[in-house]
Each structure stands twice: as structure tokens, then as C-alpha cells.
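Only a single protein chain was left out; the remaining protein chains are all shown in position.
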Amino acid sequence: MNNKTTAIALVTDFGLQDGYVGIMKGAIASINPHLTVIDITHEIPPQNIAAGRFCLMNAYPYFPDGTVYVAVIDPGVGSQRRGVAIQFAQGYLVGPDNGLFSGILRLSEAIAAVELTNTNYWRVQDPSSTFHGRDIFAPVGAHLASGVPLNALGTSICCDSLVKFPLREVTITDNKINGCIQYIDHFGNIITNISRELIRYKNWSVEIGQKQIKKGLTYGDVDTGELVGLIGSHGWVEIAVNGGNAQQKLQVNWGDLVTVTVGLT
Amino acid sequence: MNNKTTAIALVTDFGLQDGYVGIMKGAIASINPHLTVIDITHEIPPQNIAAGRFCLMNAYPYFPDGTVYVAVIDPGVGSQRRGVAIQFAQGYLVGPDNGLFSGILRLSEAIAAVELTNTNYWRVQDPSSTFHGRDIFAPVGAHLASGVPLNALGTSICCDSLVKFPLREVTITDNKINGCIQYIDHFGNIITNISRELIRYKNWSVEIGQKQIKKGLTYGDVDTGELVGLIGSHGWVEIAVNGGNAQQKLQVNWGDLVTVTVGLT
Partner (left out) sequence: MNNKTTAIALVTDFGLQDGYVGIMKGAIASINPHLTVIDITHEIPPQNIAAGRFCLMNAYPYFPDGTVYVAVIDPGVGSQRRGVAIQFAQGYLVGPDNGLFSGILRLSEAIAAVELTNTNYWRVQDPSSTFHGRDIFAPVGAHLASGVPLNALGTSICCDSLVKFPLREVTITDNKINGCIQYIDHFGNIITNISRELIRYKNWSVEIGQKQIKKGLTYGDVDTGELVGLIGSHGWVEIAVNGGNAQQKLQVNWGDLVTVTVGLT
């Protein structure tokens, strides 16, 4: 059994009000009380797989190697969707196979994957039809973090068969980069799927709806209440309002088209 | 002093905004930094003992043996209500004697109980009149989890004298089971006090207000926006709306009557 250095990182849409997260942690501690459990967030908007995918992808570069990520945004719980565990170079992913993990898997290749069919590593043989986080995913994560090998957890599956979240791909034409909104944070900041690396010019602006927004370096580069485009802390083009809420100001939504225009302006 | 394997599980209505919970954890770490502290929830609706009782009762089966539960939903703080510690087979309960613990004690018998009168295990001899969580309950919980015996904490009291929360008892007549709403979660799901074990027929429906609701197995068994009755993840009859809020749809409240009708329909 590993010692306290192994981390389990949790992402769910359970909220913190009803004790569901506490119960998952109780289930983990019942298997191995020495694990370090770290909350990434439990306030993913209900059933918003896109938001869960984004938070996992952004958190993953900052966690220790060997971390086991247990993620439960699971609109299909109780249906035929698969429960999976995935091994990649820096750790493990455990949760429903619904696209949640396709952000991390863009950054780091899957080495192996299993469908969670071995009920010996579940909390009970007949899990609840509505709370696999408690009965399957948290226990499996605790066992993985405690040294149980991936292939003991179930039937091997092809990594290519893992569900990918259908996010609009970035396309580049001349001096324009087309992408979309992949996340809106609780401040109303709009985060696109256009990454820093794609912008090879010092000057750029970003267009959303009919609105053209100038580039800045920090929120404070524009007056209070004004829109600014910048490279956010995760390396994506982001649209913010200094001291305000960009989503409310622009009335945009997840998935909406965003265009960056680069070059001399 | 026990090592890191002993867990303290916390339930309060303090919210996470003002630092009160952090202060309780500081008080615990000051006594024994090796304890594993697990939050069940701190967002119990203010002074809602029914909600605290329910969250404790539902969490308890999933925590390790020996866990010390510290619960502070305490409308009577500063008045004459007793502070107590209770020993039961799987662990300890610490908090105000106001019915909070009567859910767990329905599942597991009390072995012994004390009123918290020994100020040596408090943080200070003269505690604040408004924050016993910091000054009494968290320190006492930390000492218990660190090996101090129950009877050192105060005067022995009769387990039968512990306050019970006044929840409407379930009654059964012919093919009808009458119970009540014992919890409403933050999704608006309505959880009754009618347990899975009482329903011995394959077919059943549930009535609340004037509304008759059919049984399903998962939320997805009905169309979006429709009501469904099901056995929830904690084993209680539950009423939900697929993708919606059952409390808002039905305009019901804590304690309201619920009737399950079983048999061929």
C-alpha cells in the first residue's frame, strides 16, 4: 500500500451542500486513510461535461506525477455508458466514459484503459443506480492510488474507443484563427480554445458576436467596465471585463464561435 | 496519540465564506496535526437540525470505523442546551444535544454518553457564547480522536435522555405506507423517510399533495421535466424531476406527508 504521498484529485458536479462529496471521501478513507485527497472543484454546473473536461485539463499540469483523478459529471449514470480507468504517463483517470477526459488526453496520451467490470474493487456488488461516485469511482480510485494495477480493475478496452467531447476544432485561414468558447468561469470571464502558441504576432484582436475586442496584458489595461482580450493564466485567449462580467455584457454562451485576427492592425 | 488514520468528519451550517470552518480546523490541528479532517458539509441551511441529522445519518455508513463526527448546527448556542459526546460501536459523535444525532442513533445504538463538562479539553475555560464549535466541540473531537477516553470528557449521562428529533414516524396500513419529507437536496430532489425495505412489491407509486407519481429506476426513465419516484442512492423513496427541480414543481416543504401505494396497479 502506498503512503500518504499519493494524491487523489476530485472533480464533480455534486455541489458542497448535500454531503455527497463527504461521502465519497469517507469511502476513500475506508479503503486507505493515508491518501491525500485534493478537491479540484465540486461546483461544475450540473451535468456540464464541457466544464468538467476543461477544469480537469487545466488542473492536470499542476498536480504531482502519479495523481489519480476521479471525475464524476455523469448525466448517463444508471444507463449503459461505461465506467473506465485510464492510465497515462503522469497518472490515472477514473470516471464515466462520456468525454470528460478528452481534454487531458489531448495533452497526454493514454497508455492503457479498462472498463470497470471487476466488482471486487467496488464498494458493493450491486451499486446504486444514481451514485456511482460513491459505489464505484471513488473506491476504484482509492484502490488504484493504493497500488492495485490497472488491469485488475476490469476488461481491457481500446484507447481509441474512449468517448471524445465534441468541441469545435480550431481552424486557421490567412490571418484569422477560428475557435469557440470552451469555458465561462464564475467571474464571467470567457475562455476560448485558442491557445497562446497559435498566436505568433505581437498584435491581435478578438471578435465575438459582432464585437471586436482589443488585446491587453492584464485586466487593468482597460478602464473599469471595458472589454479586454488577453492570454489567460491557462494559456488560452480569454475575454474579460475589468471589474465586471464579460458573459453578461456580451450575452454569449458555451460553444459560441470566436475569431482571433493576428498581425499589424 | 493515534496516527493519521483517525478521521474527524465535520458537519456545520457555518458556510464556507467567513472562515469559521477554517478556524475549527486550526483548533483541531493545534491539538493534533496528524488527524485526517473530512468535510461532510458546511452548507446545512442555517439552524436546520433536520438537514444536519439527515446528512450525518446518510454519511455515517461510508466512513471508517472509529471516525469522530463533530456536528455543529446549534440554534441554542449560549443557552442551557447540553454539549455531549456519544460513543457507539463505529465511532463517536460530538456536538449539541438537540436531535442532530438521532438519525445515526436510529442505525447504531449508543454505548455511552457524557455531557461535556470537563473544561480541560476545551480550548479555553470560558468559551465564547456564540462559537462552541471552535471552543468546545472541535477541541473535544480532536482529543477523542487522539485517544482521550470518553469518560474523561465530562459527566456520564443516560443515553435514553439524548434529545430525539421529532420526525413523523412511518405508518403502514393495508397497501399504503405513510411517511414524510425528511430532506430536500440542492437539486430540489425530495427525499422521504420511507425506506427501500418497506416496499415489498415490484409495483408502487408515490403520492404527495394531490399528485400521483409513477415509479422509475433512474431519472432518465421519464421525459425531461417530468416527475419520477425512485429509490435514491441512500435507500429512501425519492421524488425527482428529470433535469429539473421537484420541490419547485410541487411546492412542498420539509416534513410534508408522503404516501407510497404498493402492489399491482
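The chains carry the letters A and B, assigned in the order they are written, with residues numbered from 1 in each.
In this section, a contact is a pair of C-beta atoms (placed from the backbone, for glycine too) under 8 Å apart; a residue touches a chain by one contact, two chains touch by 3 or more.
Keep in mind the model is a prediction, meaning the values are calculated, not measured.
Trainee: Of the residues A:I38, A:A112, A:L150 or A:V170, I need the one that contacts the missing chain.
Mentor: From the options A:I38, A:A112, A:L150 or A:V170, the contact with the absent chain belongs to A:I38.
Trainee: Can you work out which residue in A:P166, A:G220 or A:G255 touches the chain that's missing from view?
Mentor: Missing-chain contact among the listed residues: A:G220.
Trainee: By the contact criterion defined above, which parts of chain A meet the unshown chain? Give residue numbers in ascending order.
Mentor: Touching the missing chain: residues 4-7, 9, 11, 16, 36, 38-43, 55, 58-59, 62-64, 67, 185-187, 217-220, 230, 232-233, 243.
Trainee: Go through chain B and note every residue touching the omitted chain.
Mentor: Within chain B, the residues touching the omitted chain are 4, 15-19, 21-23, 25-27, 29-30, 33-34, 46, 76-79, 123, 128-131, 134.
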